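Of the protein chains in this complex, all but one are displayed in their positions.
Letters are used for the chains, namely A, B and C, taken in the order the chains are written, and counting of residues starts over at 1 for each.
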Amino acid sequence: MINASIIGANGYTGLELLKILSLHKYVNFKHIVSKSNAGTKICDMYPQLQMYKGKNFDDLNLGEIAKESDIVFAALPNGVSAGICEELIKLNGNLKIIDLSADFRYNDVNVYEKTYSVTHSCPELLKTAVYGLPEIYFDKIKNAKIIGNPGCYTTCSILSLYPILKEKLVNPDTIIIDAKSGVSGAGKKAETDYSFCEVNENFCAYGVTTHRHTSEIEQELSLAAGKKLNLCFTPHLLPIQRGILATIYCDLQKDVNAQKIVSAYQKYYKGKPFVFVNDIGVMPQIKEVKNTNNLKIGCQIDYRLNKLIIVGVIDNLIKGASGQAVQNMNIMFNIPQTEGLNFISNYI
Amino acid sequence: MINASIIGANGYTGLELLKILSLHKYVNFKHIVSKSNAGTKICDMYPQLQMYKGKNFDDLNLGEIAKESDIVFAALPNGVSAGICEELIKLNGNLKIIDLSADFRYNDVNVYEKTYSVTHSCPELLKTAVYGLPEIYFDKIKNAKIIGNPGCYTTCSILSLYPILKEKLVNPDTIIIDAKSGVSGAGKKAETDYSFCEVNENFCAYGVTTHRHTSEIEQELSLAAGKKLNLCFTPHLLPIQRGILATIYCDLQKDVNAQKIVSAYQKYYKGKPFVFVNDIGVMPQIKEVKNTNNLKIGCQIDYRLNKLIIVGVIDNLIKGASGQAVQNMNIMFNIPQTEGLNFISNYI
Amino acid sequence: MINASIIGANGYTGLELLKILSLHKYVNFKHIVSKSNAGTKICDMYPQLQMYKGKNFDDLNLGEIAKESDIVFAALPNGVSAGICEELIKLNGNLKIIDLSADFRYNDVNVYEKTYSVTHSCPELLKTAVYGLPEIYFDKIKNAKIIGNPGCYTTCSILSLYPILKEKLVNPDTIIIDAKSGVSGAGKKAETDYSFCEVNENFCAYGVTTHRHTSEIEQELSLAAGKKLNLCFTPHLLPIQRGILATIYCDLQKDVNAQKIVSAYQKYYKGKPFVFVNDIGVMPQIKEVKNTNNLKIGCQIDYRLNKLIIVGVIDNLIKGASGQAVQNMNIMFNIPQTEGLNFISNYI
Partner (left out) sequence: MINASIIGANGYTGLELLKILSLHKYVNFKHIVSKSNAGTKICDMYPQLQMYKGKNFDDLNLGEIAKESDIVFAALPNGVSAGICEELIKLNGNLKIIDLSADFRYNDVNVYEKTYSVTHSCPELLKTAVYGLPEIYFDKIKNAKIIGNPGCYTTCSILSLYPILKEKLVNPDTIIIDAKSGVSGAGKKAETDYSFCEVNENFCAYGVTTHRHTSEIEQELSLAAGKKLNLCFTPHLLPIQRGILATIYCDLQKDVNAQKIVSAYQKYYKGKPFVFVNDIGVMPQIKEVKNTNNLKIGCQIDYRLNKLIIVGVIDNLIKGASGQAVQNMNIMFNIPQTEGLNFISNYI
């Protein structure tokens, strides 16, 4: 059994972790921390979590957490998480950490600091962290101490493009990602902007040219392409609770046809339990992956324009956050990747 | 031209007043007050209100408002409004006020104070106020100085039952009102409980046996029935932006048939421009009145149980608040009731 | 392993059965029948059901189904199902059948025929059928051949009231059920009335005084009350995909207090894995049971009116249909009731 703790259990990613891990065969909860709700019953906030009946949210006691846990899931704000993870590691050098913030996702601390306008509290630790995309970094994750769990837009964007760039099938300088996310992507927020009346029956772009996930996507896709690339990323807010769909445009290299596209995806994703690549021309929909850890990818070639159009879909809270975190934990503890993650989408 | 001011223009009822009055032939705006947003552009908060381009929200300057306005719409919190209205009246004895809070709705100050847990700041003024339901109090409204503009649940409930109780067709001690409201009924709130993620794809009852509109409905229906009555009122939260539907149950008196029901409604509502009574058995839907000042009523008799089932629908922000306020203003200024209120529902 | 077949697998209850049973430890699928889709790939209609890759919808071959199945789930139209079930039984006397239509739900064939305006094709078989509400008929279900799986509104209404009537805490002649259902309750329909544009941002009552579930609820609650009762049932259409909430009103008998209410529920539901009764005054919401086989019940007493107000919530497709069907199967085959049904609600 794995002794696990969650810090920041009251947000939406924390809630998903509570749900997923409560059905996980090999997990034993130690600390379920929410500083702002310490002492209140978990079931008062989440009446659907009957299996936590009698349990309260814990206060943040780093010493106890470090001592009693094999793994800690940190679901904390960007810039706050690094410091807490650093302390935990100091207290227990054997502890494994999966950090759901942006604090351990970057190879270059300068890019992180510029993107998030904070000073990183432990750049040395950052160097030891592994970017938690199992479909790309499986072997590194296996032996990692600290996982920087990827962002939701980034998971969807990177995995949709990775094989195509690795195989140099498109011009890496022509990538446009038009991404649309459900509202839970913004977290559990007491803000008018995310109130039902303001979001429902609406749709909008936001953060145009400035969204922070851009640099994270560029880091990984530059590695895939073997050269530094810049891309255009535009997020939008969908009036749905969960799910991301990214429509991606790029220029095909000469003589690339559908077969080469399909082969590239097969080469990298064959046997990957959570990635599904459709036949050419069949585009996936958000409802096919909602409430699952799956990514589905569809492609179409625009022969008039010699462009490739890719559509990728994930559930932002699962494959885009907590499900991927559990997938990473499974890998770190030599458990089948799919343990606890065998979900079927609620299509309706 | 009527010189009008709004105090509390930044909430949803304020927004509706800004929309409705901007197209009203006889209204000239003087002050558009939002203390918390004073100095900011109206169009920055509401980009759709292009006609207010160049105008800012005003600060609360009671002296100027009282001097320059013929009428003031007060869209302020319960308990706050009364004091401000009192001051305005002191400053200008000719001023007309339509108060959208609960502060001037009650005949008995004790019921108000018990219901809202506040001390009324001007009970003498309350005595002069008229309850602003035009379909019942048209003549009193004509000559009123202060209008207590009715609540949304109350407008729908009272008007759906009024003719039936006046004509003594049902047992007044058997009334159950199962009401359902869109989210805008809660106002413009920065609370997690009203966030998209928490409200969407959900439905719930709230305030069961304790909702404050109960006493307001009982006041008016007791008057209609000619005797003090108590009733059961249960509100629910619908995952829609606007609209109220009330399903009402009561026991028929002996020998009451469909014809008598229909006749009662005709007697009181014939010629009323905003009330539509369906044929027996045809139930109205929220979308038939959305974005209008209309009330639609449908009835069905359960002969097995000798019960009358009434369904009433309104738009909570228009007939349930700002539209009714404008209807009251029209009556106070001898303008056709329908001026500025000639809306067609956006059924889709 | 249980050899199971589904007839009518292309509707929403069929889809839920496919989802639930694909993760059930002891079920082995034999025939997945959809006459109208015979030969087409299951994954073409439901791309999220990747585990059925390579399988097609089967045509209706009664002989093979009867021979090869231990149990058949019939998800067929009312009036059609009885005949097919009869034939299956003739072909294999050991076959167990769970029928999700109304055809085997009634004790009195006359009530069925009047309610559904059809002649029952096998009234003798009907007599042997058991009403599939495990919380009431567990022992009968254990030994049943044919289960009449209850309707969605009925499951929610009956279970919310059963202990209260058994213990004679309310006047059985005063029951009013104001029920609200998500759109999937209408099935998978190609009708404008259930199109997104017509349903969204709307709410309406329908079938007022005439809904067919009324007679089914009355049958069971009359048995609970020990006397024939009639009740008032009003369904409404919620703009959500799934979930039912019933708000129930009835007059308390003398000297009934909260404690007696709570004790009654405990007496009948203690140890029942899918029923959760809240503390007095805490009302359950649809999102607490969405995508689960759970029923949650909350109560409040209106002391002014001496009324009991009960709110019950279920997922119409799971506890109200396919989940309950699997629960019945588990009981019939001596498997723990919860096998395959251990779901956590997706609260967001």
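In this section, a residue touches a chain if its C-beta (ideal position, glycine included) is under 8 Å from a C-beta of that chain, and two chains touch if they have at least 3 such contacts.
No experiment lies behind these values; they were computed from the predicted model shown.
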Omitted-chain contact residue, chosen from A:H120, A:K180, A:R212 or A:K319: A:K180
Residue of A:I89, A:L169, A:A186 or A:I240 in touch with the missing chain, whole complex considered: A:I240
Where the missing chain touches chain B, by residue: 12, 15, 19, 22-23, 46-51, 184, 201, 241-242, 276, 284-285, 287-289, 291-292, 296, 317, 342, 344-348
In chain C, positions touching the absent partner: 12, 183-184, 188-192, 194-201, 239-241
Positions on chain A contacted by the hidden chain, ascending: 176, 178, 180, 197-198, 200-206, 208-209, 230-232, 234, 236, 238-241, 243, 245, 247, 249, 281, 283-287, 290, 300-302, 304-305, 307, 309, 311, 348
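Throughout what follows, only the chains that are shown with their structure count from here on.
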Reference chain B; chain at largest CA-centroid distance: A
Equivalent interface positions on chain B and chain C, same or different at half: same
Averaged-CA centre spacing for the pair chain C and chain A, given as whole angstrom: 37
Euclidean distance of C-alpha centroids - chain B vs chain C, Å: 40
Sequence positions of chain A contacting 2 or more other chains: 12, 184, 200-201, 241
